[in-house]
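Every protein chain but one is kept in place in this view of the complex.
By letter and in written order, the chains are A and B; residue numbering begins at 1 in each of them.
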């Protein structure tokens, strides 16, 4: 039992060491692979052009978030409309506009979004990995059918299931609760698919058998060994589900009527869908502030994610 | 603790083995149950509900000018499917999505792959900053991304248009045949970074001794990229393609937001828009029945597409 634990710890240490070595190797190239100057300059140029393409709209949005509606259409799009000394006032004004629209609940909504995305992604990831592991490593009747049904459901436009989902949650008395958003977001056929692929590719049968021979129960094997091996892969599923829930507005729009329960995207969607709401500077500010937690999370999990993606992509 | 060998286990009787099979079955199902239960509530029942609904239409009771103040669901057989299949708007929508699938998806995948290859080429060091910034658009919700681009496409406001005017160009991003390209650009902008990350991860997982060996054989950087790297990311590319196609079929946010700038984008511009707008009653008051029928036909088409794609993939692989 304890043997399996130390084994995996050693494994991990070795893995980490190998990774470090590889990173080092990547940075210290053998002379023959060193590019000539022209190729290098060209590559940098391409990468920088791509960088401008991907970041310019965000830069524009940051500038826009400091502008009033008339400044937005009237002033130079690539710089602030007011002097730098007046900037704090301009920002404060749009921030006040944002809080006004959200009735002072903007940060509460951000917190709600964090709860919805965090909880559903954690549960969803574990559940998906469990199911993926089951289909990858066990034989049982009906497996083929289940895999087929789940994979086919990826083709169904999920947004259109929102209304029947609402009816069901209403019938069981769960509408307008946090669960009504969390539960539907816990299920990701794509998460299942990734979980299955990861389990197939990175959980060795020998390891499972060894653990069984040691007398470990299946639950114990899963939670102590399999989950550990799949940890980086799970980060991928987690992030994918987190972002998907974060950006979903149709489901909370239907399920929730209490403003205290709304996620932040619902407020943004309201601003977007309401033609008469023209204070787009405040909208941009809301969008940027609302995206911050996702970016922070990404930065935080980036290291794990990289490894996780690799595990899935190899076999994909 | 006695540790029976594999051979010893194999040697045991048939009865024991079937016991093991049973246990495996039980364990497998136990692990499946949580996902299956949730899947049942969130997908299976709603899908059955949608299929059931697709045979009904909403009709006012009582007739007259305003009806009797209630609606009833009238069983209409396959009339909703007939409505979808004979609808010109639906097939134009499918056509647009098809163009999107054939042009935007491959372009995006190629762009993502090219960027990933460049970053993995060792030509430039310290790529993590680039990687993060390329990925950033993925974190922006689709509706917000579309709004930003609507501004950047605007004739009178856009700094891009102003920049082009310096060179005597006057791009009209909402012109008749351009608008779908403008839309595709938004999708590309949002998802390229995400796909690039997947490719980059796949590339970084390739064992480096492969490069070493190739180099000894006298291969240059380009040859290594084509002969070693490309084949090794095929799996990732297949996955990314499939996901992008599924996503494209559900194209909704971009056209819906761009509609404010260009009313020429109709409520049935894409099948997904048509479905949601039907359900909202802004195309026909028939209710969720026709909307469900659209969703089902869409899913069937998507299924056929995905199956064809997988089949072609396999054929190409074999040959």
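What we mean here is this: a contact is a pair of C-beta atoms (placed from the backbone, for glycine too) under 8 Å apart; a residue touches a chain by one contact, two chains touch by 3 or more.
As a working rule, contacts and distances are computed from a predicted model.
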item: The complex's invisible chain, by UniProt name, from "Sugar ABC transporter, solute-binding protein", "TIGR02186 family protein", "LVIVD repeat-containing protein" or "Integral membrane protein"; value: "Sugar ABC transporter, solute-binding protein"
item: Per the touch definition above, residue among A:73, A:201, A:224 or A:302 touching the missing chain; value: A:73
item: Residue among B:151, B:189 or B:211 touching the omitted chain; value: B:151
item: Touch criterion as defined above, residue of B:207, B:231 or B:264 at the omitted chain; value: B:264
item: Residue of B:69, B:129 or B:168 touching the missing chain in the full complex; value: B:69
item: Residues of subunit A (touch criterion as defined above) contacting the omitted chain; value: 68-74, 96-97, 100-101, 103, 163, 166-167, 170-173, 175-176, 253-254, 257-259, 262, 266-267, 269-271, 273-280
item: Absent-chain interface as seen on subunit B, which is shown; value: 57-60, 63-67, 69-71, 74, 150-151, 154-157, 176, 259-264, 266-267, 277, 279-286
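One rule holds in what follows: only the chains that are shown with their structure count from here on.
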item: Gap in Å, rounded to a whole number, between the CA centres of subunit B and subunit A; value: 16
item: Of all residues in subunit B, those that touch subunit A in their complex; value: 1, 3-4, 6, 21, 24-32, 34-36, 38-39, 41-47, 49-50, 53, 115, 118-119, 121-125, 128, 130, 132-145, 147-149, 151-152, 156-159, 162, 189, 192-193, 197-202, 204-205, 208, 211, 215, 221, 233, 235-236, 238-239, 243, 246, 249-250, 252, 257, 260, 272, 275-276, 279, 288, 291-292, 295, 298-299, 302-303, 306
item: Interfacial residue positions of subunit A with respect to subunit B in the complex; value: 22, 25-27, 29-30, 32-33, 35, 39-40, 43-44, 46-47, 50-51, 53-55, 57-58, 60-61, 64, 72-73, 76-78, 127-128, 130-131, 133-135, 138-141, 143, 146, 149-150, 152-161, 163-165, 167-168, 183-184, 186-187, 189-190, 192, 209, 213-215, 218, 222, 243, 246-247, 249, 265, 268-269, 272, 275, 280, 283-284, 287, 290-291, 294-295, 298-299, 302, 305-316
